[in-house]
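The following block contains the structure, expressed as structure tokens.
With one protein chain removed, the remaining protein chains of the complex are shown where they sit.
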Amino acid sequence: MRMLCAGVFLLWICGCSRESATSKKTAPSDGGSASGSMTLAMMPKSKGNAYFISCRKGAEEAAQELGVKLLWDGPTEPDPAKQNEVVETWITRGVDALAVAVENRGGLSTALRKAKARGIPIVTWDSDADPDSRLFLVNQATPQGIGQTLMDEAARILGSQGEFAIITASLTAANMNEWRREIEAHRQARYPGIKMAALRPCDDLKDKAFAEATAILNAHPQVKLLMAICSPAVPGASEAVKQSGRQDVKVVGLGLPNDNKRYVKEGITPAVILWNTADLGYLSVYAAIAAAKGSLKAGATRFQAGRLGELEVRGDQILLGKPFVFTRENIDQFDF
Amino acid sequence: MRTPLSGETGRHELVLMAFLAAELLLFSFTGRRFATAENGFEILRVSVEFGLLALVMTPVILTGGIDLSAGSLLGLCAIVLGKLWRDAGLDPGWASALALAAGAAGGLLNGVLIARLKLPPLIVTLGSFSLFRGLAEAITQGVDNFTGFPDSFLLLGQGYILGAIPAQVPIFLAVAAGLWLLVHRTPFGRSLRALGYSPEGARFAGLPVGRNLILVYVLSGAGAGLAAIIYVAHLGQAKADAGTGYELLAITAVVLGGASIFGGKGSVHGTLLGLAALAVLKNGIALSDRPSEWVGMATGALLLAVLSGEAMLKKMSARVPRSPTRDSTSMPSGSP
Partner (left out) sequence: MKSLPPNPWPWREGSVVVILLLSLGWLGLAAPSFFKPAALWPWLTSVAPVLLIATGMFFVIVGRQIDISVGSQFAWCSVLAGEAASAGWPWPGILASALLAGLALGALNGLLVAGFKLPSIVVTLATMVTLRESLRAWREGEFVRDLPDSFQWFGLGQSLGQCWVIAAALLLWMILWIASVRLSVFRWVYAVGSNAEAARLAGLRPARITFGLFAFMGLLTGLAATLNAVRFTDVDPKTGAGLELQAIAAVVVGGVSISGGRGRLWGVLAGVLLLACLPSALVFLKWPPHWEKAIQGLIILTAVAAEGVHRARSRGRED
């Protein structure tokens, strides 16, 4: 047994010395094959989310166009430490660029700073880290934009008076909390006559969102609008409204068009707000690679991103555009 | 001291070391920069938190019990730390000490219910699994996230000693050494094994069964508290969902290490081996550019393979009649 211990240890040492002899530099080495193609590591907030799958499709498209190797990985568990682990592993592995959708700003920024100190260019997308830990943020829409659009649509449906309820994924999700703050700020500023009657988490599960929505409809009969701010909750809430038979209640939310086409067409969900997620993935890859190659530098005001054309760069944010509202009129044009 | 089952323990560890060696070999070929000292330390760093849980879970499992609440207790202690530091103005040292005490208190609750009321550990810790996480969510109202800890505190989880060794590693090694001594070289440790093997026999032999059982759970709780401190220092934040799923990882490591879930068999060095196998698996798969889902599938497969392999070896060697050992489908009275 002791021999085996010693044997394993020796194996490790041999491996160590073999590897360190060939790769002693701290800067990231060539990401891929000897032909010098770069490696971009891209991380969504969590892998089990259809929203991020659609982002991935755009990212893969861009990676193919640019001829870079795309590593797509992320946590499958909700524990905040998992994103850190993935980033740390990539630092060890050595990548040419990082594009991260940040779940936990405080926690992940530390790991990102470490990557930055190693010379890895970092771009955040979908949600931000601390600005000093990354080069650029690829922003599909600011939290203000999202919150305001949601509240504006709600007001359009409710009028100047009324009550609505919010269904979120979990109470600990950082970006949703930010959106909720923006929604509340906008409500207070513009629509004081509208009140929020309830806030319920659905743990990112459609079935649970359905149950919560049903309970809200019955416990708060005066609520005429359900605002579902996580993508599984929108069809869940819409189905709840449909099954309750209540014609006076509508649903708005942040979700994917494909999940909601049925309800949008039936009039239960007048508006689904999102952005073109594939474009977000696409742009993130372009931005990250451009930052790595040095063609995108601080202070730039315009950025050319493949088929998206020229986009605005505001400070250190690359803007994809404003939130997009899917309605009955336009939803068929989209397939994601 | 040799237990009647030490022959089997040796064999199991051989099997595990073989797996570990195979993993190391495989990943040094498929993983980029896998076999480097830097990566070795990174593996250690990310494993410390659930590694501590696995270490203190070992004596619990030795007694034939289980602690499903470890991860939730970690979350609760993290919140206690954050709350005391931010809202009560304590300095991180005192907040950490109190968080540790909170962990011990949680363990005490488990221990008293299990030892005094003779309740099954599985169910008690299932209840406290919900309760502790629920308390963490209640204290933070689900949303609160404690960040902005002073750098001196963060060094504990993010700093390096001698430039290369992560700061939490010496702590982990110290706990591992201390626990090994406790379990394998003290009468207390021996009594745990006796307890797990036959609680009634232990009682008749005059061992303080109730007291030792409570102590074991208090130890587990304190371990969770320590892990929480390191977790918060590592991530730089404390949120209610900290440590989600860690207890299952810990249990997997302990069982991989050869402990019998029914009690009476197991070792701290076995747990360390199990931890090593798990941590290397996770890291190796990630560095081989494979998605994280493979880690879960490989872990499940590894667990089943190791256990089935051992069961088959046992069957084959059981041709020779030996003194009666316990049949693993029937549990002695009083165990979970």
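We just call them A and B in the order they show up, numbering each chain from 1.
To be clear about the criterion, a residue touches a chain if its C-beta (ideal position, glycine included) is under 8 Å from a C-beta of that chain, and two chains touch if they have at least 3 such contacts.
These figures come from a predicted structure and were not determined experimentally.
The chain that is not drawn here is touched, among residues A:Gln64, A:Ser160 or A:Asn218, by A:Asn218. Among A:Pro232, A:Gly253 or A:Pro270, only A:Pro232 touches the chain left out of the display. Check B:Leu24, B:Ala286 or B:Leu303 against the missing chain and you find that the one touching it is B:Leu303. Looking at A:Pro201, A:Gly253, A:Gly281 or A:Pro323, the residue that reaches the missing chain in the full complex is A:Pro201. Residues 47-50, 52-53, 76, 171, 198-201, 203-207, 210-212, 214-219, 221, 232, 235, 239-240, 243-245, 258-259, 262 of chain A touch the missing chain (whole complex, contact as defined above).
Along chain B, the points of touch with the absent chain fall at residues 66, 113, 116-120, 122-124, 126-135, 137-138, 140-142, 248, 251-252, 255, 260-262, 291, 293-297, 299-301, 303-304, 307-308, 311-312, 327-331, 333-336.
Here is the rule we go by: only the chains that are shown with their structure count from here on.
By the touch criterion stated above, chain A contacts chain B in their complex at residues 1, 4-5, 7-8, 11-12, 15-16, 18-20, 23, 47, 71-81, 84-86, 88-89, 92-94, 104, 106-107, 109-110, 170-172, 174, 177, 201. Per the touch definition, chain B reaches chain A in the complex via residues 10, 13-14, 17-18, 20-21, 24-25, 28, 31-40, 42, 45-46, 49, 137, 140-143, 145, 147-148, 154, 158, 231, 234-237, 239-246, 282-283, 286-287, 289, 291-293, 296.
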